[in-house]
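Here the complex is missing a single protein chain, while all its other protein chains stay put.
And now, chain A:
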Amino acid sequence: MDRVVGLASQRAVVIFSVSSCCMCYAIKTLFGELGCNPAIYELDEDPAGREMELALIRLIGKKKPVPAVFIGGRFVGLTEQVMSHHLGGTLVPLLRDAGALWL
C-alpha cells in the first residue's frame, strides 16, 4: 500500500494498469486526448506488481482493480468513475488543479 501511495503522489496523474488490458488502453487513450502525460505502472511488468495489485484490491474492493487513476495523489476511480467525472465536467478541473494541464 505504501508503494502505491508513494508512487501515486509523485506525479499529477498516475495510472495503475495491466499491459494486456484493453480497458486500461482506453483510459490511457482518453488522458492522452485530454493533453495529459500520466505516469503509468503496469502491474504485470513491475516486480512488486502482485503486492500493488493486492493493495489496490483492498482499497477499491474490486477483483480487477485496474485501471486505477490517481490525480493529485488522490484516488479518483476506475473506468466508470473517470468517465462519469469527465461527462460531468469535473475531470478537467481536477487535472488543472493538480497541475496536469496547462490551459
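Here is the rule we use: contacts are C-beta pairs under 8 Å (C-beta built on N, C-alpha and C of every residue); 3 or more make two chains touch, one makes a residue touch a chain; residues count from 1.
Here, contacts and distances are computed from a predicted model.
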Per UniProt, the name of the complex member that is left out, chosen from "Transcription factor HBP-1b(C1)", "Calcineurin B homologous protein 1-like", "Calcium homeostasis modulator protein 3" or "serine C-palmitoyltransferase": "Transcription factor HBP-1b(C1)"
Absent-chain interface as seen on chain A, which is shown: 20-23, 25-27, 29-30, 33-34, 79-80, 83-84, 86-89, 91
